[in-house]
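Supplied in structure tokens, the structure appears directly below.
The complex is shown incomplete by one protein chain, all other protein chains being positioned as in the whole.
The block that comes next holds chain A.
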Amino acid sequence: MNPQSSQADINQEIEAAAQQPGGPQPKIDYAAYRSSVLRHPKQPLQLVDPESVELWAPAFGHRDVADDEADLTIQHAGTPLGERIVVTGRVLDGDGRPVANQLIEVWQANSAGRYRHQRDQHPAPHDPNFTGVGRVLTGADGTYRFQTIKPGPYPWRNHLNAWRPAHIHFSIFGTDFTQRLITQMYFPGDPLFRYDPIFQSITDPKSRELLIAQYDHDLTTPEWNTGYRWDIVLTGSHRTPLDLEETA
């Protein structure tokens, strides 16, 4: 692959891939995202009925996650720079049941678009008061809630002048092993969406929208924070409804 592809080249590839019928999940064979070329299986996935341990998810509890890990703005002596936001929503399985008492992990760049990670060499400032890592357990109705700082967009080296839309990484567990999901939450109206091969690897526009949080003025509080709502639907559980009730 030519590391010096232009944005125009990438746009053409995104456009071409959008013409091929795709499902609601990202295409794992998506060359516009250069790092994917050698890292996706070429053989079809083998369909199997899940059994034993695959019918259950690992359990997490208050021993695993402290309450204050859901607030990314209080992890240091000072207040982080940037737009303070609340992100909240519900985690549901594919049949609409809440995913209760389950772990969500998040990580993100700071307001300047810099990760607190050795490998991030983007010359934007670190924020000594922001690490960008949080954890939370969902409540009985599947609700989660974080307070954080709105992340900035940042450049990467997929092609010349490549920029990622602002996003928060989410790691989510369901009620069975097969529902495991790691994805990215985006912000509404981001001008970088159309240029980003990671976001565009989901070729179905309606499915892409599922990763975009909604601004919600009811979550905005006076003189403190703005608010975003993002509900997360997982795939369906393979256990029977009776099994699921027994574990509730």
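The rule is simple: contacts are C-beta pairs under 8 Å (C-beta built on N, C-alpha and C of every residue); 3 or more make two chains touch, one makes a residue touch a chain; residues count from 1.
Quick note on the criterion: contacts and distances are computed from a predicted model.
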#### Entry: Undepicted complex member, UniProt protein name, chosen from "Peptide ABC transporter substrate-binding protein", "Aspartyl/glutamyl-tRNA(Asn/Gln) amidotransferase subunit B", "Protocatechuate 3,4-dioxygenase, alpha subunit" or "Phosphoribosylformylglycinamidine synthase subunit PurS"
"Protocatechuate 3,4-dioxygenase, alpha subunit"
### Message
So one chain is hidden, and I want to know which residue out of A:78, A:96 or A:123 touches that hidden chain in the complete assembly.
### Response
A:96
#### Entry: Residues in chain A touching the chain absent from view
23-28, 30, 33, 35-43, 45-65, 92, 94-96, 103, 105-108, 115-117, 119-120, 131-133, 135, 169, 171, 177-178, 180-184, 198-199, 201-202, 206-208, 210-211, 232-238, 247
